[in-house]
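Here's a structure for you.
Excluded from the complex is one protein chain; the other protein chains are retained at their positions.
Think of it as A, B and C in the order they're written, each chain with its own count starting at 1.
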Amino acid sequence: MNFDLTEDQAMLQAAVERFVADSYGGDLEARRAARLTPAGFSAANWARLAQTGVLALPVSEQSGGLGGGHVELMVVMEALGRGLVAEPVLETLVAAALLDGASQAHAAANAAQHDALLAAMIAGETLVTLAHSEREARYNLAHVGTTARPRGDIVVIDGAKTAVLAGGAADHFIVSARASDDTVGFWIVAADAPGVDRRGYRLADGSAAAELTLRGVQVARDAQLSGGLALLLRVAATARLAAAAEMLGLMTLLFDTTLSYVKTRSQFGKALGSFQVIQHRMTDAYVLVEQARSHVVRAALAPDAGFARAAAGAKAFVAEAALSVAHTAVQMHGGMGITDELVIGHALKRVRVLALTFGDATAALDDYRRAA
Amino acid sequence: MNFDLTEDQAMLQAAVERFVADSYGGDLEARRAARLTPAGFSAANWARLAQTGVLALPVSEQSGGLGGGHVELMVVMEALGRGLVAEPVLETLVAAALLDGASQAHAAANAAQHDALLAAMIAGETLVTLAHSEREARYNLAHVGTTARPRGDIVVIDGAKTAVLAGGAADHFIVSARASDDTVGFWIVAADAPGVDRRGYRLADGSAAAELTLRGVQVARDAQLSGGLALLLRVAATARLAAAAEMLGLMTLLFDTTLSYVKTRSQFGKALGSFQVIQHRMTDAYVLVEQARSHVVRAALAPDAGFARAAAGAKAFVAEAALSVAHTAVQMHGGMGITDELVIGHALKRVRVLALTFGDATAALDDYRRAA
Amino acid sequence: MDMSFSPADLAFRDEVRDFLADELPQRLRDGMNGTPSVFVEPEIGLEWQRILHARGWLAYQWPVEVGGTGWTPVQRYIFEKECALADAPSLSVLGLKLVGPVIARFGTPAQKARFLERILTGDDLWCQGYSEPGSGSDLASLKTRAVRDGDRYIVNGTKIWTTHAHYANWMFCLARTDPDVKPQAGISFLLIRMDQPGVTIRPIIGMAGDHEVNQVFLDDVEALVENRIGDEGQGWTIAKYLLENERGGSCAAPRLLAELDRLERMAATQPSGTNGALGHDTDYARRLAKLRLEAEALEMTELRVLGELAQGRKPGPQTSLIKLVASTLRQHVDELIVETFGYDGLQLATERPLYGNESPEPIGSKPAQLAMPTYLNSRAWTIFGGSNEVQKNIIAKTVLGL
Partner (left out) sequence: MDMSFSPADLAFRDEVRDFLADELPQRLRDGMNGTPSVFVEPEIGLEWQRILHARGWLAYQWPVEVGGTGWTPVQRYIFEKECALADAPSLSVLGLKLVGPVIARFGTPAQKARFLERILTGDDLWCQGYSEPGSGSDLASLKTRAVRDGDRYIVNGTKIWTTHAHYANWMFCLARTDPDVKPQAGISFLLIRMDQPGVTIRPIIGMAGDHEVNQVFLDDVEALVENRIGDEGQGWTIAKYLLENERGGSCAAPRLLAELDRLERMAATQPSGTNGALGHDTDYARRLAKLRLEAEALEMTELRVLGELAQGRKPGPQTSLIKLVASTLRQHVDELIVETFGYDGLQLATERPLYGNESPEPIGSKPAQLAMPTYLNSRAWTIFGGSNEVQKNIIAKTVLGL
């Protein structure tokens, strides 16, 4: 019974906090400028992040990663959230986990090719992202309408994908499609492959997402990843923990910023924080932060058998709690809270996006209770 | 556009308020004593209530009633709620509306008999109540498992009923049962008829409810009321308005009592009502009372075509609002709030019962949205 | 009790409906519906105001003597409701509802002649100089200083949250003309030209990327004494009049109800991902129905206030809760709209406008594109014009006597 970080974990946390301090450190203008680039993030920061090893963290050692566990993932994502980091870490971790999981499933013929892609990814040289969501599916991970039909040595992919996170700048997509035997598989598709029509757009947090239309896209058979929907669900659980941890970081950022504000800002001749209603509302927010932390820790420490359930539960709880704290933070800041000039609004918008990662709070709640 | 009461309506309101002042007038001990009688209410008060004409109010003039409309019903029930009246007015109004509706549906052979029963009811001489709910039905009004099988000139009723309001002291029951043609009908059954096994019990508000077991209960064919489920749904809408209006009265009682309390009670050397958190919580309660009043007025004024929907909506809204205000009232009163010594607790318990009249808030909400 | 409209009122309603059907261009309806922020752009608003002015209906909130319509409270309500249901652009609050009535009530004949007609023609566009950095909801603490210098004041200070300052050629402004009396007594109500040296406008961009409000720096800016409304030191009284003027009849619910209808239709075609449409998901349908119940209660509360006004009485305490309920409900509706569109609800285009031919292509649908910016702007409802916290303080004090 010990919730202290190990020395290694503390070092990891310090490394990410250093990255945040050096790269952002309260410079909202620099962050905004990075968001306005076509990629939606800073290439320089991305390279530095890769150097910290963060991108290699959850990848197994045999695939060239650091083999970090859930606690390490939590530590990193919380620190990134607290730093309001704009770079596509979550998207990369998802893609890396899929490639890594696929590599481990079979020593497939295509392993070398996938390993090379993975290595480039975690080095920060290539951006790969999952293209799975379809409009008809809403949050149902098992609903895939895109098809992959074999034709000789190749496979032909047709369909449409939406809400492809970081899809505006990705070099490769991991595209889910339904194979002729009705199972769901994943194929690596280059962004510039013929038949791929990418339409970039911005999400609330300023990130560059994309819609894809896939018309007769031809990929080599061995571009398929081993492992189907089951692998995706495993990765989704990890992604939910990561999203919950990042939201926890955002909650602490929102809470601490707001607490400082109500202590210094005065109204009607008194500090805002001396009004009992403000005190109780801040107390409610504090309770949410602590309870959210408990859920994230719970999921990070859950044994494998219960991990998917715990991660879904943490995601469901934290998504609602983070939104509530973000709304409180906006309200407490008054007029300034609704501008783009404080971290508050940016954190709210990032929470909105994370809250929908691999389904909204209700979808996660349903997974949680069905697994119970 | 005028929300003032007419002179007649104001007189009606005054009459009920006079009854409340004379019969209860803050004498919680007398009310408690009345609740502890086997009937669960005061026979003397009941006789006086009948004299005010309240029991005859919604009954059509051709059936010997006053032919009052929904506004009159609202006025009366709100005043009764505000007075925390213990007598089974709502139950009697439901039974009377069923008998009255049945009389109007057909000039049936049994009209004279029903009219006599109705006359005795509204004179306060005979207590009649609806026995409809069954455990398997939960809040589904259309679910009736009790059967009514014809045998020659009689009908044989078998089944079980629960949550028969005022059933502990009723002289007759209006029992719903499924006829051989699968329609739902209603039969008048004397409480002392052979085969009727009544088990009395107390509800939260201290009223005397009953469970009934009906084994081979024989009733004359003409004991059946005209009008089936459609009549019940019409009456249920009226009952929902009545329950919402009574809850509105309870809300004003709870709110006003609590407002006085926080103005006079002091803690840490200050009036409770000077704490901002208390002020805002009372403001929230005030908003609920006003919004609840709007819903009740809306339903009372709704045209016939929209009445069932409006009554369901009012019931759904007011049930939640009343519960919230009651919880606030308890909390604001601190230790005293959870005793049986103040009107607060009694009002909360009455709200709990009314909130489930003809289905809970969710059931009413479902009826409301499906009718939309 | 009677909540129906009289035959004369129904005839008036039909007249308004016919007018809207004939005279309100689709382009303006689209402009209104395609605006995620609280105020429509002048480009849309002014065109509509010109149409209304031509019909003689623009100054309906003003006294008859200065061009008002003389409508009864019920007629005003009917007009506003029909406009809302027809998606008519919202009218400029600043000129028509705020400074116009103030000039009509407190202005000299010369001031009335000088300013009122130009509000109606749109030749003058106004902004409001009330809030200051550091004063927020607490007006009495304002610091902008106006020093008399012959027939003019020299004004120095900073105003913030100044809606459409970047379009306005005039500002009505509260400034401290006497620092030596108690805070409320030393304030005057001045009209200031925006197109003069010393006026600097800093845009404040909202979370959704909209430019509605500004910070306005006033450095040795001139305000003519002839453009002071009322006496020196009467500013606080005028500001209070203006506030009370705002608290007459209200008509927020009809548009909310119309939006819930629209949302319900959209939800009926949104995929749920499992079985059929999102609108048929029980949980979703119940959430929507609960919001509708809130909106219907609000509508009735507004009508109860109207009932008081229609009887020639002062409205009851219900007026004070309408802003509180309406703004909170507005936010809940906008939250549900964002959620309705699933991942599509996350898109946030920052180009403006989002209506018309130049607007960016939406992902999924136009309503999906509007959802997020509308939701983000909607957080302002419980902050501006008296935050929810301030509203509750006021109700507790004035209505509950706490």
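Basically, contacts are C-beta pairs under 8 Å (C-beta built on N, C-alpha and C of every residue); 3 or more make two chains touch, one makes a residue touch a chain.
Since this is a predicted model, take the numbers as computed values, not measurements.
When the full complex is examined, the chain removed from view is found to touch A, B, C. Touch with the chain omitted from the figure is made, among A:A166, A:A300 or A:V330, by A:A300. Which of C:T200, C:T282, C:Q311 or C:T398 touches the hidden chain is settled by the complete complex: it is C:T282. For the chain missing from the display, the contacting residue among A:I278, A:A311 or A:L356 is A:I278, taking the whole complex into account. Residue B:E211 is the one among B:E72, B:E87, B:D100 or B:E211 that touches the chain not shown.
The chain not displayed touches chain B at residues 133, 135-140, 143, 162-163, 199, 201-204, 206, 209, 211, 267-269, 275, 277-278, 327, 330-331, 334-335, 337-341, 345, 348-349, 352-353, 356, 360, 362.
Residues of chain A that touch the chain left out of view are 1-6, 9, 71, 259, 262-263, 273-274, 276, 278-280, 282-284, 286-287, 290-292, 294-295, 297-298, 300-301, 313, 316-317, 362, 365-366, 368-369, 372. Mapped onto chain C, the footprint of the missing chain covers residues 282-283, 286.
In this section, only the chains that are shown with their structure count from here on.
Chain A and chain C have Cα centroids lying 39 Å from one another. Listed for chain C are residues 389, 392, each touching two or more other chains.
Residue numbers of chain A whose C-beta contacts span two or more other chains: 275, 277.
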